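Complex shown without one protein chain; remaining protein chains in place.
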Amino acid sequence: MVVIFSTFPTSEGERVGKYVAKAIDIVDKSGLPYQTCSMGTIIEGSWDEVFGVIKKCHRALRKGCKRIYTTIAIDDRRGVKKRIKGKVNDLERILKRKINR
Amino acid sequence: MVVIFSTFPTSEGERVGKYVAKAIDIVDKSGLPYQTCSMGTIIEGSWDEVFGVIKKCHRALRKGCKRIYTTIAIDDRRGVKKRIKGKVNDLERILKRKINR
Amino acid sequence: MVVIFSTFPTSEGERVGKYVAKAIDIVDKSGLPYQTCSMGTIIEGSWDEVFGVIKKCHRALRKGCKRIYTTIAIDDRRGVKKRIKGKVNDLERILKRKINR
Partner (left out) sequence: MVVIFSTFPTSEGERVGKYVAKAIDIVDKSGLPYQTCSMGTIIEGSWDEVFGVIKKCHRALRKGCKRIYTTIAIDDRRGVKKRIKGKVNDLERILKRKINR
């Protein structure tokens, strides 16, 4: 499954970069395929792999902060893999076909 | 922590009630405090309690469906409990104070 | 369409009740059907009605705060109305049928 998540404190002032960086560092060390976007981090894996990582991230932020907000969206489609790039590639293919018509 | 989640198939046609009902049934049997809204189910508990339930719901839907979409939002504030009702009560108190001024 | 949204500052410390109350007050005055949950406010109406209200809420918070986070989810199903209660009623009907079998 492909999952986008975003975790940040709402209690520590407007600058949250150092907290988000902590989470990305954890994702990076997990070994799972991922992509960092400006509105969240996308990772791919099984439920236990992905939520193992997100739990670690959420917990890491929770240690130093009074209030954490975390959003997660899961796209779980049977029988497909390598969808972080695959989904975008598919869209590009469809868009190209459109233009060539 | 207080968590809202929504899980539904995107592959089985516009009517998804019977799938969502399956999820709510699982939440109900979990024993965790919860509230069913028209845009998701709110539950309260520890990370492992809450995600144990959401995983079960997601998995139950996944069995019969080709593609599942699940969204989750977590509000994790230190040192507070009974926030499903507590948060709404707090808001009502603030709004009442406003009117009485 | 039925829409859940949540808007809050991430820059003003852990307590955000007074900001969220401001938003609910705006929703209340809009005249649109709504429900306040602990993880967001659900409103129902046309695109322009609903987003007219959410824009007002977001703007009201933005005035006094350095950073605002707003999440929105839209369920737009053709040919249906009164879905804030209707969706929950449908689920209850399905769950009851299950138990009676």
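Each chain carries a letter (A, B and C) given by its place in the written order, and its residues are counted from 1.
Going forward, a residue touches a chain if its C-beta (ideal position, glycine included) is under 8 Å from a C-beta of that chain, and two chains touch if they have at least 3 such contacts.
Keep in mind it's a predicted model, so treat the numbers as computed, not measured.
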Residue numbers in chain A that touch the chain omitted from display: 2-4, 6, 14, 17-18, 20-21, 24-25, 35-40, 42, 71, 73, 75, 77, 83-88, 90-91, 94-95, 98
Interface with the undisplayed chain - residues on chain C: 11, 47, 51, 55, 58-59, 62, 66-78
Contacts of chain B with the absent chain, listed as residue ranges: 8-11, 13-14, 16, 66-67, 69, 71
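In this section, only the chains that are shown with their structure count from here on.
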Equivalent-chain rotation between chain C and chain B, CA atoms, steps of 5 degrees: 180
Distance between the centres, which are taken as Cα means, of chain C and chain B, whole angstrom: 14
Centroid distance [mean C-alpha coordinates] between chain C and chain A, Å: 25
Touching two or more other chains - residues of chain B: 71, 73, 75, 77
